[in-house]
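Every protein chain except one is present and positioned as in the full complex.
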Amino acid sequence: MQGIHNAEARIAIRGESDVARAIVQARRMSQAAAFQTVDQSRIATTVSELARNILKYAGQGEVILRGCVGATRRGMEIIAEDSGPGIADTDSALSDHYSSGGTLGLGLPGVQRMMDEFALESEPGAGTRVTVRKWL
Amino acid sequence: MNNEAGADSIPVQLMRGCLVASIQVDLTEQVLKRFRQELLERIGSARVHGVVLDVSGVDVMDSADFETLKTTMSMASVMGASPVIVGLKPGIVSALVDLDVDTRGVRAALNLDDALEWLGAAESSTATADPAVIRDTHARHP
Partner (left out) sequence: MSPLDLAARPAEKPLTAAQMLKLYQLETADLENIQSFGESVVPRLDDYVTRFYDWMETQPEFEQFFSDTEKLDRVQRQQLVYWQEFFAAKVDEEYLDKRRVVGEAHARIGLPLQVYLAAMNVSMKLITGNLYKSGLSPDQYATSIHSVSKLMHMDCAIVVQTFSARVNRIMAEQNDALMEMSTPVTSIWDGILLLPIVGIIDSSRGQDIMNAMLAKISKTRARVAILDISGVAVVDTAVANHLIKITKATRLMGCETTISGISPAIAQTIVELGIDVGDIQTTATLRDALVYAFRATGVEIRQAP
């Protein structure tokens, strides 16, 4: 097994193909870190969800994937940040079915359920940063 | 067939115990409302178990048109005639789905044959149902 706690990948998100690159990279890193299949899937899905949110709401931004080390365990950290319009009501964004026009919503509650740690920082007009971690 | 209403009217024919409406005109609210009235009256006066809305001649349909047709179908349904919409073109379908229309409960078939076949099968499996009862409940509606 490789020491992925050293690994880091930064993917600029400007188009759909960047989302695809981020997904592939997330798969590769989670696989190398020996995450279980389900968790690999959770990580890839989270990256997809967050990267697509960047495209949809901010137009562009960055996804950072890296290994992380806790007190007793190792894991993977995903940061998705943009300088888009931000989220005015972060509490609503984290409740299920918060969206307009019958779409499936931001997917943030889902991301929260799939990951072990979740932090959402956002300021209207300044941008959004979502930081999540999944432990092995 | 009653066609005095003008060029915008939608012909309705009786086929195998079903009413078949061939919609070949530009859809406007007025056209669709008049069509609804005529269709429901036909259902009331003829013993039909099914209604087929053939829209294969329609090139443009927005979500409001679709909603109006859907409502007409629900009304036909409560009058005891199972409604089927046929001949939606791929372009229209993809636009309607993009517009996020609610398609729940809508029965569709690719073409008239399929629709009549399905309605025939549905009829024979519910042969004990008495459509007259449903018609009676709708006698209140003019």
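Lettered A and B in written order, each chain numbered from 1.
Assume contacts are C-beta pairs under 8 Å (C-beta built on N, C-alpha and C of every residue); 3 or more make two chains touch, one makes a residue touch a chain.
This structure is a prediction, so every number in the text was calculated from the model and none was measured.
*Asks:* Going by the contact rule already stated, which one of B:14, B:64, B:78 or B:93 would touch the omitted chain in the full complex?
*Replies:* Final answer for the missing-chain contact: B:93.
*Asks:* Just to verify: which one of A:13, A:58, A:114 or A:130 makes contact with the chain not shown?
*Replies:* Of the candidates A:13, A:58, A:114 or A:130, A:114 is in touch with the missing chain.
*Asks:* Identify the residues of subunit A touching the omitted chain, counting contacts across the whole complex.
*Replies:* 16-17, 19-20, 23-24, 27, 37-38, 40-42, 44-45, 47-49, 52, 96-97, 103-105, 107, 109-111, 113-114
*Asks:* Touching the missing chain, which residues of subunit B?
*Replies:* Missing-chain contacts on subunit B: residues 85-86, 88-90, 93-94, 96-98, 103-104, 106, 108-111, 114-115.
Throughout what follows, only the chains that are shown with their structure count from here on.
*Asks:* Could you state the distance in Å from the CA-based centre of subunit A to that of subunit B?
*Replies:* Taking the average C-alpha coordinate of subunit A and of subunit B, the gap between them is 47 Å.
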